[in-house]
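With one protein chain held back, the other chains of the complex are shown just where they sit.
Letters are used for the chains, namely A, B and C, taken in the order the chains are written, and counting of residues starts over at 1 for each.
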Amino acid sequence: MLPFESLLKTLQTGSGFWNPLVWIVAIIVALLVVLIIRGFGKKDYKKGTSQTQAFLSGNPEYDKERMHIKGSNVYWGFSEILNWIINLLKKMHTGNVSDYVLWFVIIIAILFLSIIIPAGAI
Amino acid sequence: MNALEFFVVNSPIFAVAIPLLGAFLTPIFGMINDKLRNVFAIFIMIITTGIVFALSYDVVTNGIRTYIFGAQDLSLPVVRILFEVDAMSCFMAIISVILAVVALIYSWAFMKENTGLDKYYTLLLLMTTGMLGMELTGDMFNFFVFLEITSISSAALVAFWINRGKSVEAGFKYIVISTIGALFVLFSIALFYGQYNALNMAIIANSIQFTFLDKIALVLLIGALAMKAGIVPLHMWLPDAYSKAPSSVTLVLVAATQASLYGLLRLCFTIYGNMITLSPVSIGWLLVLFGIVTILLGVIMAIAQTDLKRLIAFAAVGEIGYMILGIGTGLVTMSPSISAAGLTALKGGIFHIMNDALDIGLMFLVAGAIFYATRETSLDRLGGLARNMKYTTAFFIIGLLAVSGLPPMNGFASKLLIYESTYQLNPILAIIAILASILLLAIFVKVLHSAFLGPALPRFNEVKEVPKSMLFAMAIIAGIIIVFGVFPDIIITNIVEPAANALVNNAGYISKILSLTGGA
Amino acid sequence: MIFNFPFIAVAALIIVGLYAVVFRKNLIKMIIGITIIESGVNLFLITLGYREGSIAPIYTSSPGGIMSLPVPQALTLTSIVIGVAVLALMLSLVIHIYRHYNTLDVRKIGGDEE
Partner (left out) sequence: MDILQISQTALTVILGTIGLAIFGIIFGLFYKGVDRKLSAHMQGRIGPPIRQPFRDVRKLFVKENIVPENAISWIFHLAPLFGLVATISILLYLPIGGFNPLVISSGDLILILYLLILPSLAMVVGGFSSGSPYATVGAQREMATMIAYEFPLAIIIISMAWRLSMEGVRNVFALSSITSMPIWNFVGPLGFIGGIILLLALVLVTPAELSKIPFDSPEAETEIAGGLLTEYSGRNLAMFYLTDAVKTLVMASVIVALFFPYNLSPLFGLESYLAFAVDIIFYLVKVLLVVLFSVTLIRVAIARLKIDQIVYTYWVPITLLSLVGLIFLMWDQTFMVNFDIQPVFQMLGLA
């Protein structure tokens, strides 16, 4: 079967390398160091008091449904910038199978133009 | 000859025949007992997996294997159906069987409440048969037949939840797209047959002249297989089909998509392998371009999705782009022989085929688990599930790290290979690839937040962790992801590199058949 | 010219079929379009194997004369069988689509979101 050494080999890409085992060893050691440092800190807190409630600048907490920020509201600043292209692409996905086949015909035509026509011209 | 040798010698046909026979035996067992049927289906698939592994081991150690159907007299190679199995076929077959086994295990609990499960298991095994056939065959027409077997069974499975309009509609779209694609594949096969009087891939590749008709065949085959493989802008059926099918089916559907991708690879590297440089427009650059567009579109569309399964489906489109990018870069540098960077890119692309199957597969299984537990896939209605579904959350986090290619998961290894080779072709390619991978991270972190984190929603107080068989299925994939991530070099040296070399070495593929048929 | 006629017919059939799939809005008509494409491809296969004045390749003891190539005919038979299966599946799906949406208009069943 596989020799033991091959387990330790570094992945060479010709431009760089990556050895997960070294990283994992480093992570484990760093984790131990950090856990020791963290161990100096205070561990407990008063459970069930008002300090465990969500901080809302003193406002009362809404019901849980409204406290959860829904998926489509995430990444506002980002989608703000990309909205134009997302809307464009959404329009492309009509969900109509005729359009899918039309895309196929278009791509065939493009490939046809790019592969066959230039050779014919030469 | 003892039984084991017999199995190894005949493994190419057994890999296809056993699931095929098993598929039609399953309903008989189903008449006796549901549990027995499930066990039987899993048993059949495990045997197939064993055969595929034995075959792969044999191919990697002893070189290309052929299997001849019918009489051994090869004076008429035209009418013989030949299976030709090289390392690349094995690589794809391994992916297919792993995903099929996992899907069957997952189905045990996931599909339990459905009726018509006899047909479900039959179709699932039939689909696996089709995929394995596509990957192992060396005959163009045979490829078409298996393509159609896969298409029909998977379309039926996509529409399996027939009480939902959307599922039926997605199944219909899928079968229309598949049929049209397959018909053009058949048309191209006819073009080959008309010119070279052969259906065998190796014989066609040997005598191909890149005439006008060959170019038409190339165009049609690239178009049709690209559509089946979900390359932008022909990907549009994919989110529909992936998101509307039951999760266990989606998992196998990922493998079916990749089987079409395998067809594209065979086409570019083997059949047109000698001629690919003659094309006025580099096919390699064309694929690179497709790859970049696919990555960007898949990822950007995924940002905008609010339905979990549709989101993962678009992420899958993006991941397909990475494979195409790596493979295209390999193809660009093919003339006259592949460069070191090109080979690295090709290895990265091929490795990413497997990683994508595992990562996206795990994501779909998690989505299925969420659906099983909450009957909900919209991200706007989920939340706080990490309290009730600890293991699923953990598997999701593993999948998240893997899909976005963070160390030390398998996705990082393959993406590293792609980045560190494509930049030599053009730095922009690697930049876009890196950017898209970070966008993928953002997308899945959004899923993590909106499905698993956040306050405990009262609606989901009663939600329980999914049954053990589903957890086990997810654990298998997560385990493979971690092993591949921690020991990437072993996987690349022993599985990926032989596959890449087999793909590049089309002379070896051709001469193997020619030596059998006496140079016909 | 006369020998090219089948090939022109093949091209015409495929284009007509694609036209039907792309521009007809009725699902049944789209399926008919797919069937027409299929017929075109099958005709192409048959034409490839045909030699002028040949007889069908079904005789064990041939009555004489040349036979057309048997392989394309075998391919065509397989293709027809597959076509029937696909057709059956598509039609059954259309029946279910009609049950759910009460329409066969491809534009009305579409839409990318739920």
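The rule is simple: a contact is a pair of C-beta atoms (placed from the backbone, for glycine too) under 8 Å apart; a residue touches a chain by one contact, two chains touch by 3 or more.
None of these values were measured; they are calculated from a predicted model.
Across the whole complex, the hidden chain's contacts among the shown chains comprise A, B. In the full complex, chain A contacts the hidden chain through residues 5, 8, 10, 13-19, 22-23, 25-27, 29-31, 33-35, 37-38, 40-46, 51-57, 64, 67-69, 74-78, 80-81. Chain B residues in contact with the hidden partner, per the touch definition given at the top, are 384, 386-387, 390, 393, 405-407, 412, 416, 419-420, 423-424, 427, 430-431, 434-435, 438-439, 441-442, 445-446, 448-449, 452-456.
In the analysis below, only the chains that are shown with their structure count from here on.
Averaging C-alpha coordinates per chain places the centre of chain B 28 Å away from that of chain C.
Distance between chain A and chain C, defined via averaged C-alpha coordinates, is recorded as 44 Å. Per-chain CA centroids place chain A at a distance of 21 Å from chain B. Residue positions of chain C touching 2 or more other chains: 21, 30, 110, 112. Taken residue by residue, chain A touches two or more other chains at 90, 93, 95, 97, 101, whereas all remaining positions touch fewer.
Interface residues of chain C, counted against chain A in their complex, comprise 18, 21-25, 30, 106-107, 110-112. Against chain B, the residues of chain A that register as touching in their complex are 2, 6-7, 9-16, 18, 20-21, 23-24, 54, 63-65, 67-72, 74-75, 78-79, 82, 85-86, 89-90, 92-93, 95, 97, 99-101, 103-104, 106-108, 111-112, 114-116, 118-120, 122. On the side of chain B, the complex with chain A involves touching residues 172-173, 176-177, 180-181, 184, 212, 215-216, 218-220, 222-224, 226-227, 233-234, 236-237, 239-240, 279-281, 283, 286, 297, 300-301, 303-304, 306, 340-341, 344, 378-384, 407-408, 412-413, 416-417, 420-421, 423-424, 442, 446-447, 449-451, 454-459, 485-490, 492-494.
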